[in-house]
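With one protein chain withheld, the remaining protein chains of the complex are depicted in position.
What follows is chain A.
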Amino acid sequence: MAVDKDTVAKIAKLARIRVEPEQQEALTQELSNILRWVEHLGELDTDGVEPMTSVVEMNLKMREDEVADGRRQNDIVANAPESKHGFFVVPRVVE
């Protein structure tokens, strides 16, 4: 299925990626081409087939519910573009 410019604008919004108006046309074309190509899958009968959830058959292990790591606030904010007093700083969200 081809997508139109409005759909591209909507998914760009959902993906939190700004798409400038002059890029919209080309992107719409590219995404439409890719979506048309993946639609070959429609030819294959998948009725009654379970969607794959895990490629290797295994049971998830249990572990003790214990703190294994922590007190690393400085490490965690070390790479932040902006931090203060051990917190991440973002533009004001509450007036």
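As a working rule, contacts are C-beta pairs under 8 Å (C-beta built on N, C-alpha and C of every residue); 3 or more make two chains touch, one makes a residue touch a chain; residues count from 1.
Just so we're on the same page, contacts and distances are computed from a predicted model.
Participant: From the list "Sigma-70 family RNA polymerase sigma factor", "Branched-chain amino acid ABC transporter permease", "Glutamyl-tRNA(Gln) amidotransferase subunit A" or "Tryptophan synthase beta chain", give the UniProt name belonging to the chain omitted from this structure.
Facilitator: The record names the chain that does not appear here as "Glutamyl-tRNA(Gln) amidotransferase subunit A".
Participant: Mind pulling the chain A residues that touch the left-out chain?
Facilitator: 3, 7-8, 11-12, 14-20, 27, 30-31, 33-35, 37-44, 46, 49-56, 58, 60-61, 63, 72, 75-76, 78-82, 88, 90-91, 93
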